[in-house]
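A protein chain is absent from this complex, but the other protein chains hold their places.
Chain naming follows the written order as A and B, and within any one chain the residues start at number 1.
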Amino acid sequence: MNSRPIIRKPSRGEGSPGDERQRWDEVSISTLVPKMRTLDLHAYFGQAEVLKGISLQIAEKQVTAVIGPSGCGKSTFVRCLNRMHEVVPGARATGEVLLDKQDIYQGDVDAVRVRRRVGMVFQKPNPFPTMSIRDNVLAGLRLNGERPDDPDALVEKVLQRVALWDEVKDILGRAGTGLSGGQQQRLCIARSLALEPEVLLMDEPCSALDPIATARVEELIHELRKSYTIVIVTHNMQQAARVSNFTAFFYLGKLVEHDRTDVIFTRPKEQRTEDYITGRFG
Amino acid sequence: MDRRHTDREYESELESLRERVLLMGAHVEEVLALAMRAYNDRNVMLARGTIELDSTIDQLELEIDEAAIQILARRQPVASDLRFITTTLKLVTDLERIGDLGVNICERVAELGADRSENPHDPIPRIADVAQGMVHDALDAFVAGDAVKANQVIDRDKTVDAYYAQLYPELLPRMMSNPNVVLESTRLLSIGKSLERLADHATNIAEMVVFMVKGQDVRHSGPASHQ
Partner (left out) sequence: MLSRYARRKFMNVFVRSTCVAATVIALIPLVSVLYYVTSRGIGGISLDFFSELPKPVGESGGGMANALVGTLKLIFLACVFGIPPGVLAGVYLAEFGASRFGKLVRFSADVMSGVPSITVGIFVYSLVVLRAKHFSAFAGGLALGVLMLPTVTRTTEELLKLVPESLREAALGLGLPKWRATLRVMLRTAAPGIATGVMLAVARVAGETAPLLFTAFSNPFWSSGLNEPTASLPVNIYNYAVSPYEEWHRQAWAAALVLLLLVLLLNVSARLLVRSRVGAR
């Protein structure tokens, strides 16, 4: 009487992602309007090539996350989008970066004007320490010699936008650095928004923040999406999954996969993407 | 290519989950095999003894559910890992039901007793063969990540349905001509029904395996879309 249960041995390599995969629906990225596009973008630090021919579309009024391991070029990529890359001595970029069909790297385009339209928020909150909260918000305009018509209204409007108004409306005169980390970061976002950019670039905006502050900033990104095109670099994949509509995976300076976030995180097409997001990288 | 997780503990958690599913599958298959043997031999004692194996299966279902939820909470799996976990959660439900159906068969066998009608043709075994084969192949497909095999299982369900559909027309005339076999025949019908439902559960498992492997949900869409 054979009553031994047949216990199967598990085998390695479950699922072969090299196979063709179907997507849930057929709405592809190309049907959405790209706010920015890069065409064969290469970036160099001196002789080292950090970005090797990136061609990517950034959809308008959507959040695009850029993920990848350290050194994959995601920060460099984003900094090319507003010509901050070339600020570093010895850095240069070739290829085209189109903002609304206009190449921002063309010879006669003023980088300074580009940065008015494509704003940036950095990893570590950096409000200007010599200025009050109010002055920080207005800094982008004032330091450029511009005078807003109604500065108080502008300050209130922008701080409302970043959900900071109620917290700071009575202490507008206090130094910008006197706030908590999360508040400072929202202040920096407000400072960028005061210039009314069209695109907002965020380079790991939450990595210096605690989880609650992070949640607040993510909530803010969700709100801002209605009016701005957002590109966010993050090394936290769960954040990319929570916050973005599209995700681009970079590896060693190349774009490996770019797709809707729900596709990337449930059924990515590329093996390397799969390995990275599930934590199977070396 | 070594495609293990960088986090060894995570890898071993997934492994342990997989092994438990396979263990549960083995128990379920054993229950089915014993039930059908008891049926073929009209062995009431074997039938009664097999019923007790069900508690192991139920216990495993609880453990697997718990382990899967733990992994979901702590690891936030994505992509293939996520599909594996969600497949596992659904799969064990079907396995547990198959175990219950095996128990139902044993209960009918116990009721049949030593009865055996003189009619040489027993319609049950061919249904049982296909159904058991489907369970076996569905579990194989799960282990191997074989979507092709899983699709074949899905296709075989119509065979079981067809055999089951012939069961009543075959037994009805017997019952009408010989009232003594009514009790036996109703029990055979019941066993046939259990086998048919069991095959449906095996089909469910196969559909989940296709989802797990390909990321494509083929449930409720009928045979035409199975590619």
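One rule holds in what follows: contacts are C-beta pairs under 8 Å (C-beta built on N, C-alpha and C of every residue); 3 or more make two chains touch, one makes a residue touch a chain.
These numbers come from a predicted model, not from an experiment.
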Problem set entry | Among shown chains, those touching the left-out chain | A
Seminar exercise, completed: Cross-chain touch to the chain not pictured, restricted to A:K61, A:R116 or A:K254, is A:R116
Exercise. Which of these, A:L41, A:C188 or A:I277, touches the one chain of the complex that we don't see?
Worked result: A:C188
Seminar exercise, completed: Absent-chain interface residues of subunit A come out as 82, 84, 87, 112-113, 115-116, 119-122, 124, 126-130, 139-140, 143-144, 175, 177-178, 188, 191-192, 195
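Keep this in mind: only the chains that are shown with their structure count from here on.
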Problem set entry | Distance from subunit B to subunit A - Cα centre to Cα centre, in angstrom | 48
Exercise. Subunit B touches which residues of subunit A in the complex?
Worked result: 3-17, 19, 21-22, 237-238, 241, 264-268, 273-275, 277-282
Exercise. Inside the complex, what are the residues of subunit B that reach subunit A?
Worked result: 3-7, 10, 15, 18-19, 22-23, 25-27, 29-30, 34, 76-84, 139-140, 143-145, 147, 212-216
